[in-house]
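A protein chain is absent from this complex, but the other protein chains hold their places.
Letters A, B, C and D name the chains as they come in the text, with residue numbers starting at 1 for each one.
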């Protein structure tokens, strides 16, 4: 779907996105315009070559599989405007699905001092928001120049990363808590998934920093001094996002450590229980076995115990006494100290 | 709340922070002044635009959420002083709460050769201290120039990180000791919290280093040669703080290793106990079982043992002897060697 | 085997790869040609010296053992063309064997503005593809210049890394799943092998980035402005490959963590089972031992239990009751909670 | 305590460290002198301001808490010599205590082309050595210039790190051996202490590298070409020390790994013992229990076994046979293979 805003020298705005209208706009050096292609058809893509004469490599990149964020300067024969242009790839977050799977959406931008062409394979919230503003007042949006228009889109795009950072913060807190209180195998898969998502997010966001750095320096001629200050603001946001992603990676590693320690802790608790039970049972087993021996009546002492009227009670007393002694030994060893309840830990 | 110190060309100091007075001070090129906004109202914030004509992005940053430390040079149409200014974000430590939760307080500074505007959302000890000095002798504080005034605030701010570093040193020593002597799950949460706090502290302090680096170089024109030496001193302190934070991160990792090892050590001790008890119990269980067998009287040897007057004592002697043998075996194996008491370890 | 395409000034293409023909081509400054040597014999290798006068070190490198990717500029006496040339080493993936063992194939290239010589010890798919094109229309392939010819080969070569990346992605997903569900020793060897392969792949691919970087800058004079844009595209691909390899290395480390955790988890499960069984068995062992004691009839209470008609049933009831109590205790402890079935985990 | 060596233009050396004498030396441009302050009193410190007019920040640094090694150039109004000077902080090792606790001693140096002032809060061996030489022949030491004097002190200082490196090498070898042979909790505390000491040592030594780097370059004007060669030698030593410290950190990490592995190994050995004992005991327990059953005489087969004259011997033979079978099974499993004696391992 094509959306076009063509601002003529006389201040009128045309919304005609036909090939003829666009070709006229390209030829007229007084015209400023924005062409947005959302889920473009092959025919619409062919306008990039037919009308604008963009470089085949750049066009191929807009169609092809997911590109790294980048900025490239083109100045070649065949460029319909004959004034050179920049080709950029940006990635905005996918705000619909990030809770299930963190992914980004690619936005391709061709931009020069007179026009901006945005191409995307799916709806992107930030572009739609600026489109909305342009539809409300196209003159105001276009009259400020393509550099301000580019800034608007980037600014919206970067702002949209905020909910993802907030979500990640919560998700990692939750992961850490689960690792501590319920160290189950699913925690491990969650950690692995989060780590992978953060690695991917970093891979996408980090190079955007360098792209915007070029926009804040004087490398892109049509970005005016006054607009560069705004680009610096986008840059600040990007640096902060990368820093947060790095921080989250450290937290994921921490969650894994907590998980492993929790498992070890549980093993210790289990083994302590097993050992104590084995030890407590010992006097009972040995005691009952002892008095089950079949020595004959003339074996004086043993027989005396078995036949003495209080024998049973003495045997019971001895056994209980031994268990009491073990109890006291464990108490001294500190094993009976009540295990800190990990589910009662204060945050 | 606004606090203003306006030093006129004739050496008199006005404390009038009304809009009219500030506007006059801005216009008069002979005037030097400091305006401090503590928890500013919306109306007071609007002075930044109305009186000073600061850049909307910078004003937005002073209001908005927590910013990374940064320094930005502004020189644009609309600046009421027409001489350019710098916008800086610094973070001072929160000295009230750091024992519960390490956090920092943001200080926004607009500064030029003639004025300094400080804005903060909460009381900051270092600013209050310099304010106190200014109230005692405003001429002396202002007459030395805005660069010295800026230095005073930064110097106080950085000095206030010291108690936090001392506290962290103690907290980590304590953490290491707990990890070694009482490896309970709460140690793990403490480690996780400390690690996160240190990551955050580093994230805030490290970029301040680069900001101050610009102040020590010739990048900021109104900072005079003589003041740069002082800024270099602030820089030295900042580098030291970052180094200590890095060191502490290494120590936190070390505490985690100690925790994990302590758990393993305890498991070993538990298992050794279990094994020894099982082994010691064996002769008793087998022995009592043996003499509990029901072979009939004509089974010569077995019967002979059960009926022999000394049979019981011989059986007891055999059992005790076996246990003694096991005892000797363990002694040789070194398992009976008294476990090093970890709570008696010298520091 | 030699394959030659010699484009004369008059536009005719000769396929004669005899020494005389090549020597003539070298001497004629109007001629552009491509010589490909696949599995060259010693005699064919000697052409590099005899006909082209290449530097002995470069020739030695083409023969010798596997070289790091590199680019070297040569401009020396003895160069038959007297115009200087570049010697490059590239590595393409081995597409036949990568499922068994990841390895690369070396391609040596001598290239100047007038000729390109490619030497390889085995068939390389990307070179064969460009050879195929050249056989179909040699004029078209050569007329565009040696820089475009070089680009074609590099572009094909880099594209051929894609199936390897896809395979690695799948292999690592599979590895992670096996580490989680079937933590057997073979997982460990797979992890070790994959890690080694990725380290080797990185070692080969990463320096190619720097080689191509030189081709995109103005360092190589015969690569024209228009071709550099294409080289930049190759560069983008290479950067992406290196990034993916780095990502995969992180995933391999993650798989190892999962493996270790899974083993710990299984140990916990086993120990819990052992402990529960030991505890459940206890009342049975002690109970049956208790009533097997041989106290004589005049030991009132014990005898009473053994002779009471309901004694057996009371004993049974007591034992079952105790087991029930233990059951309840375990239930409260949460040990009876059904273990999360790790083989039912959602991806 | 002050020690002064003042070389006048006429070649005579005065040892008078009174304020008047020093002030005269400062004023006379033909004089070269060295003033050493060891554990200076407040009065002596005040000479730095009164006589030399050093910068207050530098004086504050000499008094204050431990500084990072640094070099600072000062050139300001108030400098009594009016020729600029350098302020340096160096750290020499504490050779008395390093076996208990690795620490360094701070040496503050003010140096210009005409004088050198050294200030220290405790005796430092390297300074004392150069002082000794100066006392033996003050003319020779001073006549060679302050740059050579500075070199002498730095050279001695760096050489004094050698015994510490040797000690660390031995200590780490010892630590590794203890981790392997006696994995007790104290090893863990030793590892933690060593790691912390190495982190601190690195923090002190590494920045000295950059300080000396400035001395070897032309940054410090009064260091002559010929002396720079000597400074380069000091630099080489420093680089080597930092490299060794890095190496030792790797070894400390290695010792921790060995410790953890040793614990795991011991656990395995313990568990294997427990399992084998449990298994060997089984036939005995079950066997004796079996023949202790109370089936009545008319239960043919069981009674036959109990009453058969050889019954007891057959039962014993069966039990011993079973144990033999288990023994053989363990032998095949390799569990009986003699455990490698870790205390007999060759180095």
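One rule holds for everything that comes next: a contact is a pair of C-beta atoms (placed from the backbone, for glycine too) under 8 Å apart; a residue touches a chain by one contact, two chains touch by 3 or more.
This is a predicted model, so every value here is computed, not measured.
A.B. asks: Using the document's definition of touch, tell me which of D:2, D:213 or D:267 contacts the absent chain.
C.D. replies: Reading the full complex, the residue touching the unseen chain is D:267.
A.B. asks: Any idea which of D:67, D:186, D:278 or D:307 touches the chain not displayed?
C.D. replies: D:278
A.B. asks: Kindly state which of the options C:143, C:277 or C:320 is in contact with the chain not pictured.
C.D. replies: In the complete complex, the chain left out is touched by residue C:277.
A.B. asks: Touch as defined at the start, partner being the missing chain; which of C:1, C:63 or C:199 qualifies?
C.D. replies: Reading the full complex, the residue touching the unseen chain is C:199.
A.B. asks: Hey, which chain D residues sit against the chain that's not shown?
C.D. replies: 176, 180, 226, 229-230, 232-233, 236, 239-240, 243, 247, 250-251, 254, 257-258, 260-262, 264-265, 267-268, 271-272, 274-275, 278-279, 282, 285-286, 289-290, 292-296, 298-302, 340, 342, 345
A.B. asks: Determine and list the chain C residues touching the chain excluded from the picture.
C.D. replies: For chain C, the residues touching the absent chain are 55, 57, 61, 67-68, 70, 72, 74, 76, 184-186, 188-189, 192, 195-196, 199-200, 203, 256, 259-260, 263-264, 266-267, 270-271, 273-274, 277-278, 281, 284-285, 288-289, 291-294, 306-309, 311-313, 315.
Keep in mind that, in the parts below, only the chains that are shown with their structure count from here on.
A.B. asks: Once you find the CA centre of chain A and the CA centre of chain B, what distance in Å lies between them?
C.D. replies: Distance between chain centres, rounded to whole Å: 25 Å.
A.B. asks: By the touch rule stated above, which residues of chain C touch at least two different other chains?
C.D. replies: Those would be 292.
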